[in-house]
Every structure is written in structure tokens, then in C-alpha cells.
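What you see is the complex with one protein chain gone and the rest in place.
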């Protein structure tokens, strides 16, 4: 039994140095607790312990990943940095896209909450990333949602997937953010651990960039948005129960749900309110409240500023009674922001908030001291150097070891698997692949997302990349895509991460845009497992090296560890998001063929026998082994340049990149999306199976108006890009006719491709 | 001088920028109306756009109908001012009593965003004269509660008086009674519809420009008046 | 202070897709014997003692329910 007073103040902590503190329950290791005592020269108060424990968690401190993530910075050249206005370390990366416009974008994970409570977990995931973007001074303009689930027909997937999709839609639709991309991937490894990643893109004028720092003595700290409640403080409730055992406000709440409920309407109003505040120049610094709530916001603002900060917790508007300082500091109540405001602007700030019916309260100010001081009932409950909380958390060099079994999986080549050989077997394989959960139409999901709102969406699903108009006058726009094939990463994490980047890059290029910057969400198993750490280290290196070769910087990202069920980690899943720019959105390239009469279909790039990690191996043999397709980044660059040139000169009327499922799937999709048949003739002497199902990287299927064919192929040849004529679009045909293989009516393909998800999920 | 069309913004309205853009594209002047306004700033017609006014938490449109600006809109509409409610705006006009019936949860229980074929049933309302009767339009829908419900007598009356503006062609996306996608009041001045004409004004950003006709029609009506 | 409960239910003759979905799901989950499900809303209000029944009825009628498709009942309960 403890004998702490009601308020565990700093003075109290000094006079009771030997009290047992539940630091282990809060996730701190013995040496970490010892370090806190060393930093403070005494034991921490409860409130301080709550702050350190959340801020030093893996999620907030990046303690296992930091040493590896440094490599992104080391491989970013000055030239790559040129257009980057904010990079790793800020709430989100910012890129100058010309004409005075800047774009900010970031990916983040909300995996575990979405497993516990799919709707709210996914909804608050979207809410969180949107606030990150707002904190940069930008207007959020679009979202995308890379999702991964267990097997499509598993009962638990029926619980998780519909909830997640409804949550992403419920929140994003209500905010008025068009959903312009994402992924839906099914794999056994995500059965107990779905991945819900969310991306948000924001736009601002370059001069409106806001960074999170609290400087200027006397500046006020204003907390605005929703009230602070008991949600999402899960772990910290052990403090309350320790302290006030048995008492109604303590032990009675011990089992607080760590799930937060989102209020998208509150967030929508908060967005408009923030934009008006920025516009009126009323904000010196701003920070969103996400994981770790006020602990994070106050310590990060103070740490990034040039002085100290004093906060009075009694001023924080609360939703629940009897909250302790530790609970207030750790609450993850959604839809809140924290601003640093010049005292002369406070009245104007409050006026804007009133107009939007947003609760706003001055909770403290910037001081010329060095510490973050937090008061509660006139007692000092936190007195810490903010950097020690926010930026000087523990750093681990976790053991890294390539597991011996990696050789076994690599040796288990997919080339020996039984292949379809007769035309009947090939026909059946094409249909079976098109209907398989990972290749079938995503419309059941994407139909639940508003892609039209605000009237600037130029391409969204089912295009390779989403394209958004930024400037109505000039037609300037951006493109985004997110990708990752975790099966490739499992076979070779270094190459797999590069392939993820290559695909996202190619997807952006396929729309006619130029890739300019990268974000990521690195989803991995436990960092305490040396084999997982090896995957992580390899993936980071692969991604960083590839970014350097392509000349586009990583501007930010997110790490999610501990994605595993029991001892079994998920497949390493480094989701990569690429941002591109397009100077004139009217030249965006659609995915479906048939826009012009009798287009020629050309396959750009080279096809090799590459089946390791392929969707074909999974669907027909449930096999994962061998090596992934070869990466050729110079080829990816050349492809992007050729597509760009072709789109500028009106030489390309449709394009679709090849990825999972290879050429067969690309043909199926481009025909169905364009509602146009095609006659396909593969080059003389090739193996139709390899040509149809190999997943060689660096390939794009393009449709070229007949009149442009010669000019376009001459350009490809002159620049050293291999190409092959594979057929013609044929609007009259209403079938996909692959010579000597199969002639499949579009209606039959459509039924296969579109039927799967509705059958599974209603 | 071009006609002035007001576009109402409630907290939570989303498609106001699109509606304003559509008005301008059609040649009108768009005027922003704020939910707390007590006057209509001299506009000649009003669009109540889509979105999630007040979060749509209680029931779509239930709270928005009490906004000060709606008092003005209702009064002006009763005097004959053309008013168009799209999606959430349609729900608000029903809740306000300007149009009969109510929009309930989609039969499939999911929010649906897709390009939808519509058949023009009435081309004599203030908002539909630019269309041919029986024409088919391709316009986006995006809603979770677009299932139009009214009792049989009301439905019969709507049909009998030719007040069904649009019907869903092909598959009914939300279970609406008699495939109703849009209706008008008895004078053909107040219109409500679930599909979004303001998202179909340019094939660059929508499936077609089939929606522009709504805005051109009302401008015709205002000039003729 | 009194606690007031307002129940709002879809009218009998109105189709209730949400209730229907629940009814259909039950046998799939192995629950037999439930022949009908209707889903409505329940509001709990904390109300000052001087708020009379007529006012509560007005709140239910104009705001909480849409009488075109919903029935409502108001009752005071012990807090």
C-alpha cells in the first residue's frame, strides 16, 4: 500500500524518495526509470512518470528505429533537399511544388486500435493524420488508406474489414476529404494484426508553412478543440489505481478502454477554424494532439522552442470529473490542437474560435526558464527539461541478425511450381486470378469513400495513382500512390522495399505526373526479435538507397513495431507513399483503354521469368519462396520520363502499370475499366505463361493512338527503352482475345473481377 | 447583370465550393450564405449543398433546419424563390417541410459513392428546363441516407402531379421508393435530389458535365422572370 | 434534476433495414427463435426540474424524432 498524498507534487516527490512507482506497468524498463531519476535528481512525480512513460514508448520515441532511420538523412543529398521545406522530424514533410505552392503529406499507422475496435480505430487513424497535416499550416485536401487484413474468407476479417472501411469512410467523408487511393491486401499474416495505414495530403502557400515550436517569452499556449476526457489513457490508469485505491475516481476506473471515439464533425470545424487562424496570422506555432496527448504537445512545443513553458492544468476543459494530472496529460481525446499565440492576438484568436463554436482556453505561456513546469491546484506537479522528454529518450541498438531460415525460403524457388500449359488452363488461370481477393475489383471498398468532394479529383480509384487539381487557374496538380508487396519484402527486405518504392513511383508516373518525394509507414514485428530488426534495417537501407538513386527524398514517415500474433511477426510491410507533381492536370492519363479509336497496345519494359513472391504462386500454389523480381531503378526513371514525354505530346491515351498478377491482370483491368475489348498478340516465340503472369518490375502497358504509334516507338527505341507491341484495343469486340490462349468475354471477366468482395462482405 | 444564387454553408457543409463553382460555370454569380445569417443578401435563388451539417448526428438535416438562415430560405421559398437542395440539402428541405417525405438509411446500409444514371421525368421545373424529358444523365451519388420514403398517398400525389424530377435508371442504389432520385414542390420551384449535379459540370473532375443543366435552367428561369 | 428517457422507434409500417440486417444476422450466428428486430434510438437527458412535460414532448416531436417515419415516447425515470 502506498501513502501518497492526493497530489503528488514535486515537493512531495522530493520528500518521499523511496515510494514504489509502477513504472514497469507503464512500460518502462528498470534502466529507463533509473535514467529518469538521474535526469531529475529525484524520483519523478506521477505526472512526470506518466509523461516520460508515454513519450519514451516505442511509438513516440522511435527508440529501436532511430539508429536506422538516421540513414534516410545520411543518404539525402543537397540536391534532393532543394525542394524540401520541412523533413523528417516535423509533423509532416513539406515540398515546394512551384508557383508558390507547397504540399505536405504523410502516412501513419493505426493498426492495433483498429483490431480492437475497427470502426473507431480506423476513424481516429484518419483523424490523427489529418491533424498532423493541419499542424503544418496546410489545408488537408485528400486522404488515402493502405489496408491489410487476414484471409478474405476468415470470420474475423468479416468483423474487421467492414468496420475499418466504414470508419475510414465515416470520418474522411464527413471531413470533406476525397479519398484518392490506397490498397486492400489480404494475407494470413495479418489475421490477428490488420494494418490500417492512412495518408493525408495538404496544400498551402509556401509562406503559410507553420512549424511546431514555442518561442517568445510571454506567448500564450492555447488548447482548442474538444474537451479532454478519459479516453485512450489505458496504461496510465494504473497510476490512479495505485494512488487512490478503492476510491471511486481511482480503482473504479481501472479498466478504462484505451479506445478513442472520433468526432469528425468537431474535426471538420477545427480544420476551418485553424485555416482562418492561419489566414489571419494569429499563430506563432502549432501542434496537434495525437498519441500521448498534452504530454507530447507541451513537451515537443517547448523542446523545439527556445525557452521554457509553464502550464496550468486546472485550465484544461475536461469532460470527466475527478481526472488526475497524469490522466489529463496522457489523455488521447481526439480533435484537439495546441497553439502558441502572441498575447496581443489572444482576443482575436478567441473570436475566431467563437465563430466556429470551438472551445479554446489559455492553459499556459512560454517562459524564459529552461523547464516545462506544470501546475495543478497551485502545486508544481511537473518540472522537467522538455528535451529530455521529447527528444532525448532512450536509444537502442537492438541486435540485428539475418535468420538462418532466410536461405531456405530463398532456395524454395517458384520456378519449379506446376504451370498451366493448355489454353484451357491458361484461360482458367486468368479468370481465377482476376477473381482472387488480392487482384479483384476494390469497388466494394472504394464505393464507400467520397472521391468527388471539393471538385478537384482528376483521377482516383481504380487508377494507378490519385490525381488532384491544386490550382484551378493554372491546372497545376499533384499525384499520389502508396504501395508495398510484403511477400517480396519477406524474400528480400532490401530489394522488397525498393520494389515498393519502384511501384509507387511508377504508379505516379503512369498518371502523367513526375514523382518528387516519398513518405513511408514501416510496419514490422517485434524489434526485440533480431530477425525482425534485420528485416527493418535492410528495408530502411533499401528504401533510402533507392530514393537516392531516383533523386527523391524521404520527407517523413512512421514506424509501427510489434505487429505480430504471439511470436509470429507479420510479413515485413514497409508501405511507401510517393508524391508527384503535374503541371497541367488535363493531360492526366486514364487507366482504361478505348478512349480513342483503335489504339495500339504496347508493353514498355522487359519481361523475364520472375515468379518468386508472385500472386500467381500464391493463388494457385499458396507458395512463397525464391527471390523477388529484379529492381532496376534507372529503368524506372527512364519509364517515367518516357510516359511524361508521351503525355505532353498527346502520344499516350491510356496507361496502366504492371504489378501483382502481371500482364494478364493489367490487360483485364484496362479493358474492364475502359469498357473496351482488346485483341492481344504476344510477340513471336515467347512463353505465354511467363509473359502473362511474371511480375517483372519496370513495366507499363500503354495505349497509343494509331497515328502516334511510330513516333512513340521511335522515341522509346532512341532512348533505349525496350518495348513490344502486344495488341490493339477493339471497342467492337467486347472480349479480351489473347491469340492462341483464350478469348474471354468482358462480361465473364467482369463477373469474376467484380463479384468477389461483394460476395464476401455483402 | 447575371442572376445571384446563394450557396448556404452550415458547419459541416462540404459541397459548397462545388456548388459555387457550378453556379459560376453556368454564368451566375454565387453568393455565400452563412448558417447564422438572418438575410439572404438579395439573392434570386438558393442552393443548399451537400455535406454533413452539424455532423448529421441526430438525423440528417434535423439540426440544420433550425439555423437562422433556413428561416429565411423557407420564407423565400414559400414566396416562390427557386431553391435546390442537393443530398444533405435535400434532407434539410424535407426536414424543413418544404418538400414531403424523408431520406432514410440506404437499404444496403453502406455509404455509396458512384456514378449513377438518372432519368429525367420532369423538365418543366425551374431547375430542369434544359433537359429533354426522358433523357438519361450520368451524375455522381454519394450518401449513406438517400433512401426516399413517404407514405403511399404522398407518393401517388407526387407522381400524379408530375413532381418526380429524376428517377434512378438501372439499379436502385439505396432502396428509394419508386426509384425516386429527386422531387419538386407543387410549383416546380423548390427541388431536392440526392445525386450531385455540382460534381458533374466538367468531365475533368466528374463523370460528365450533365449536371450543368440544372444551373443553366434556373438562370434561364430567373432571366425570364 | 431529473433523468428523462426518450425512445424513438421507426413506425411499424416503415421498412427498417438496420433491424432487418440484425434479424438476418442472428441465425447465421447460431441464434434461433428471434422473429423480428426493430432498431431505434434511445436518448437520456438530464433535465432541470422546471422543464415540464409539454416542453419535453415538443423536444421529442420537433427535434429528436421525425414524425413522418418515427414514433416516440418520453418518460421520466429515477436518476
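Should a chain be cited, it is by its letter among A, B and C, assigned in written order, with residues numbered from 1 in that chain.
As a working rule, a residue touches a chain if its C-beta (ideal position, glycine included) is under 8 Å from a C-beta of that chain, and two chains touch if they have at least 3 such contacts.
Keep in mind the model is a prediction, meaning the values are calculated, not measured.
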Fill in the blank from the handout: Sole touch to the unshown chain from A:263, A:529, A:610 or A:730: residue A:263
Fill in the blank from the handout: Per the whole complex, from B:6, B:55 or B:82 the residue touching the absent chain is B:55
Problem - For chain A, residues in touch with the removed chain - result: 116-117, 120, 226, 229-231, 253, 256-257, 259-263, 265-266, 319-320, 333-334, 357
Exercise for the section: Would you write out the residues of chain C that touch the absent chain, in ascending order? Expected result: 1, 7-9, 19, 22, 25-26, 29, 31-48, 50-51, 55, 58-59, 62-64
Practice task
Could I get the residues of chain B that touch the absent chain, sorted low to high?
Solution key: 54-55, 57-58, 63, 66
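Basically, only the chains that are shown with their structure count from here on.
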Fill in the blank from the handout: Chain-centre distance (mean CA atoms) for chain A and chain B, in whole Å, is 36
Handout entry: Inter-chain centre distance, chain A versus chain C - centres from mean C-alpha coordinates, in Å
Key = 40
Handout entry: Between chain B and chain C, centroid-to-centroid distance (C-alpha), Å
Key = 29
Exercise for the section: Indicate the residues of chain C shared as contacts by at least two other chains. Expected result: none
Practice task
Name the residues of chain A that each touch 2 or more other chains.
Solution key: none
